[in-house]
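My questions will all concern the structure given below.
The complex is shown incomplete by one protein chain, all other protein chains being positioned as in the whole.
When the chains are written out, they are named A, B, C and D in that same order, and each has its own residue count from 1.
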Amino acid sequence: MLTSPGTLVYIGPETELKTRIKKIQYNEKVFSESVVKSLIECVPGERSEGLITWLNVDGIHQTSLIEKLGTLYELHPLLLEDVVNTEHKPKIELYDSGHLFVTLKMLHIDSELPLSISAEHVSFVLGHNYLISFQEELSDDIFTSVLARLKASVGKTRKNGADYLMFALMDVVIDNYFIILEKLGDQLDLAEDQVIRGSKHFTLADLYALKREITLVRRFIWPVRDIINQLIREDNPLVSKKSVPYYRDLYDHVVQMIDTIDSYRELLASLADVHLSTMSNRMNAVMKTLTIFSAIFMPLTFIVGVYGMNFDNMPELHFHYGYFYTWALMLLVTVGMVFYFKWRRWF
Amino acid sequence: MLTSPGTLVYIGPETELKTRIKKIQYNEKVFSESVVKSLIECVPGERSEGLITWLNVDGIHQTSLIEKLGTLYELHPLLLEDVVNTEHKPKIELYDSGHLFVTLKMLHIDSELPLSISAEHVSFVLGHNYLISFQEELSDDIFTSVLARLKASVGKTRKNGADYLMFALMDVVIDNYFIILEKLGDQLDLAEDQVIRGSKHFTLADLYALKREITLVRRFIWPVRDIINQLIREDNPLVSKKSVPYYRDLYDHVVQMIDTIDSYRELLASLADVHLSTMSNRMNAVMKTLTIFSAIFMPLTFIVGVYGMNFDNMPELHFHYGYFYTWALMLLVTVGMVFYFKWRRWF
Amino acid sequence: MLTSPGTLVYIGPETELKTRIKKIQYNEKVFSESVVKSLIECVPGERSEGLITWLNVDGIHQTSLIEKLGTLYELHPLLLEDVVNTEHKPKIELYDSGHLFVTLKMLHIDSELPLSISAEHVSFVLGHNYLISFQEELSDDIFTSVLARLKASVGKTRKNGADYLMFALMDVVIDNYFIILEKLGDQLDLAEDQVIRGSKHFTLADLYALKREITLVRRFIWPVRDIINQLIREDNPLVSKKSVPYYRDLYDHVVQMIDTIDSYRELLASLADVHLSTMSNRMNAVMKTLTIFSAIFMPLTFIVGVYGMNFDNMPELHFHYGYFYTWALMLLVTVGMVFYFKWRRWF
Amino acid sequence: MLTSPGTLVYIGPETELKTRIKKIQYNEKVFSESVVKSLIECVPGERSEGLITWLNVDGIHQTSLIEKLGTLYELHPLLLEDVVNTEHKPKIELYDSGHLFVTLKMLHIDSELPLSISAEHVSFVLGHNYLISFQEELSDDIFTSVLARLKASVGKTRKNGADYLMFALMDVVIDNYFIILEKLGDQLDLAEDQVIRGSKHFTLADLYALKREITLVRRFIWPVRDIINQLIREDNPLVSKKSVPYYRDLYDHVVQMIDTIDSYRELLASLADVHLSTMSNRMNAVMKTLTIFSAIFMPLTFIVGVYGMNFDNMPELHFHYGYFYTWALMLLVTVGMVFYFKWRRWF
Partner (left out) sequence: MLTSPGTLVYIGPETELKTRIKKIQYNEKVFSESVVKSLIECVPGERSEGLITWLNVDGIHQTSLIEKLGTLYELHPLLLEDVVNTEHKPKIELYDSGHLFVTLKMLHIDSELPLSISAEHVSFVLGHNYLISFQEELSDDIFTSVLARLKASVGKTRKNGADYLMFALMDVVIDNYFIILEKLGDQLDLAEDQVIRGSKHFTLADLYALKREITLVRRFIWPVRDIINQLIREDNPLVSKKSVPYYRDLYDHVVQMIDTIDSYRELLASLADVHLSTMSNRMNAVMKTLTIFSAIFMPLTFIVGVYGMNFDNMPELHFHYGYFYTWALMLLVTVGMVFYFKWRRWF
């Protein structure tokens, strides 16, 4: 049955683990970190003045919990729908109520050969002095490096606001794309090598599989450009002027990635042509072999057939050296044919 | 004969059923539903204050009835023309007289194998506190779920205006596209599977048929993006600010659908290449088989032909083991050929 | 020799008939129609107040006459050049002197099989309360239906201004495109049918011919979109607000046509691929037949060649059932081959 | 060595002739024409009031002379660089100092078969009441027709300013493109004819040569559209309102040419496909011929081989009509094969 719009439906894989919420509060001097036991702790009113609050929600399958959290922060039901809809493509949405919503894909490599890439649904809600991050899976938290930097008070994160924190987290997600692209590039190099060498175990279906993965990655990275572009637009009240250069740097990275992906796609298309031409070349060689054999043996077989006829009156048969003359003739025909094909440059 | 512009011509399939008009009136507290017996009941003046009126017109073949309804609501003749012109593509039109017109296609699957999709012409006229919806066919009302929600007073529909009602109805139509896309995706997967496996019953004509359906669906979905875009433009007086997020959500869905369709189209093109390359591969194999047979048997046939000649003086014929030597020679030739082709990597 | 710019050169086919000018004057109440005998009758000053004047010029080969008419209405020499230049593509031009110029192509089907389409050059000069229409050919006036409607006082034409009259005439021209598109669609269906069935009388040259016609039609329809777009722009002083919905309707039609043409072009390209793949398939079948024949008869011919040798000492020749054993062997080889090809799925 | 920017380098073919400068001065009443002997005569100060001065510079290889002329008219060194750089593509540049610079290509047909097109570098410097035109080659002055019209006081040139003069000269250059396009169209028609007929002397290399020429011409015409567009922009102080319709007409011509070129390119691509399909068809025919021959003669050769065996016990050999029965059998096989291929529709 079709559900009413704004109804939360989690459609990702079922997982039995409970959603885990971590609450981090910090400014340049203070830092506290705790695992949230009851949603009460998340109440925004409790946030002390001058502190940045980061709620990191691990797991998005408990839709009721997400819904309650949404009520606490006055999030629009459609926003929450996008948080749990793991099939939603990357997007940004600005809300009048003073927060913005960003959803991205964290890419993971599931298997190397053949390359298989899976996408984890990651969302951010950025408010004036808080950030809520949602991750699809429970295992292997991708944001630990940022948390470690926060705790250790190194880097610029502690000195900056929630907008810089979101940048740091998005940076982790997007830098990871470079690794994926490198893998794709390796596979492309491998395919290129096989195509150029004319490997027989290589088929166009291999290129097709590669293309599918590239198309997939492209669909996830492409909208990110637009997302960052909207974040650094002058009228955005939630991203401070100081953070803009960092987002612009991220923007540059994404543009460079899209550029790389597009060049991959183009090379893939050319490779397919080279492969087809190699196959065509090979066919040519086969046909030439066949033709050379036929052109040499057909006349010879005809000649020996002639002297296998049983006519009463066949003078050549009675020549003393007739048989040897015939061999000479056949040799002549063979040599003639070989020269003919040499002249036609078939060897 | 060409008709004067603004003349209503219904060009859909003939149906004998009478057009059925349902009149629903509601606000947050009240709800009434009745089947309209005479057009008098539709008169807008009769609408009570503070109520939303929804006229649902089932069947658009009785053009005279449509025309009268149009006069009651002061609809432009060209608008009515578009209501009954089932070949018109999706569009939006804003009228100065304070209403807007939207026409969409409801897609139905007629048969699964081969996939055949038909389109039902659905139109909306949205006024300040009324909505008129027109559906092409009488059977199987697609809006029943919305009507049920209205009646049961669940969901947000009852609390919102006519603009939200139109959103709810458009949502039903557009969500249905996902089902169509899924079917197309299934067919594409099937085709992909057959192409990769190199199935012999698969031809490019199958891909072509699939492409036709995808092209059709694309032509119906593509303009919807623009329609919603116009609905959520700031200067639109008929869509309230509260409804905009819902339409924006719908917009996201349509963009994602178009994205999906475009990736289908691209994959289709690649599949065609893979298929052609498979066929070319197969031809290569056939040619190699032929060449190997010829290259082995032509020399052999020549050899036996030699000793079938009838020359008086052929010393070999009188060797005691001549026949067996010949067999040895032929074995040698065969083995040589096999090794040659092994070396050329033809097996 | 190259002529000075602004010199009128009629380059269409020569016709001996004299240019015929019809003068129609009307408003909601009055209607008069006369064939112009002398250009004096066309003098704009003579137009009575409150009347719309329509001059319909049939034939544009008498450039001197066109030139004189141009002087009467203060038309720019370059405008007149475009009126008589039958190779000029559709365009719109707004003149400061208070009139605008539109030129279109009326499409005619010259022959059905193979489809051949010819274009008639039609131009309009729209002033405040007059319209001058120019048609290339004398026979078969395409505007008779509009004239009839004017005369009979039916339709909206009589109640509206010269801008609505131009709409009515353009509507006749553009509605006619649908007929052309339908014919092209029929031909495409025919081609599709032949390609899918794999008809042998079908070649890519047929698709090419169809493509030429479609390209031609596209070049004539494409600019019309822009023309109408300029007509309905808000700052256009010659098209009244009341006529805009009609032009917008026309605009919708043209967009739909361009859409259709583009989908035709795409299908044509796919059809070409399907055709090439069918041909490739057929070649495959031919090669398989050849290979099967060769693979069966080459070994057999070798065997009978063996026992055609004339060695003194060939024991098998003297076996009593040797001949029959040989047949058995040959049968075995044949059956083996057939099974081999069955196993390779060549049948 | 790389030269400092703004250094004049003439890189066209060397020519021994001296640069020839013609000075023409005119207004509606007066006209004078003289060959400049010393650069002093070109001094702008010498220009009488109310006269248009046209300096026509024939030959651009004497860079020192061009440089001096540039100093007289206060032309930017980079402008002069573009005047003598014959490889520079068409462009327009507006200078604050009150003049503008346009450079175009005059196209010449060097040889017809194969078509070879060369480009002459033509530049204009348009000031308030003067025009300087530069032509690459000395022979065959392309502007004589305009000069003749000026002298004869016919046409509008004498009544208008320097901007109209530049229009007249550009018109000569651009009208000439039509001739080039016609030649290209003729060659395309020829190629089309050969491809459709399936001429054997036609190869894809012919289409490629044609494509090269079309690409060349396109690169020269394409920027002209933008040049004229900038000339007719409202804020251009050097082109009077009166001349704008003429430039707009030129603009239309260029757009139509680009349109034509693009349709040529598209047809070329389709022709290549038709050609490849024709070749594929021919290969099919060849293969069928081979297969039919093989399928008929292989069984026959086998049959006669059977009765060429030397077994002691071969009953058929001793039948009185054995030989004739064999012929009957062979006839049967042949007829059978022919019917088989008829049925498979190979003839």
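Structural remarks
Note that contacts are C-beta pairs under 8 Å (C-beta built on N, C-alpha and C of every residue); 3 or more make two chains touch, one makes a residue touch a chain.
Note that the structure is predicted; figures quoted are calculated from it, not measured.
Interface note for the absent chain: among D:I109, D:I142, D:L204 or D:V338, the touching residue is D:L204.
The hidden chain makes contact, of the residues A:S32, A:S240 or A:S277, with A:S277.
What chain D contributes to its contact with the hidden chain is residues 1-2, 4-6, 76, 78, 81, 88-89, 91, 93, 95, 200, 203-205, 208, 211-212, 215, 219, 272, 275-276, 279-280, 282-283, 286-287, 289-290, 293-294, 297-298, 300-301, 304-305, 307-310, 314, 316-323, 326.
In the full complex, chain A makes contact with the omitted chain through residues 145, 149, 154-156, 167-168, 171-172, 175, 195-196, 245-246, 248-249, 252, 256, 259, 263, 266-267, 270-271, 273-274, 276-278, 280-281, 283-284, 287-288, 290-291, 294-295, 298-299, 301-302, 305-306, 308-314, 345-346.
Keep in mind that, in the parts below, only the chains that are shown with their structure count from here on.
If you average the Cα atoms of chain C and of chain D, the two centres end up 26 Å apart. Centre to centre, using the average C-alpha position, chain A and chain D are separated by 43 Å. Listed for chain B are residues 276, 280, 283, 287, 290, 294, 298, 301, 305, 308-310, 314, each touching two or more other chains.
Chain pairs that touch one another are A-B, B-C, C-D.
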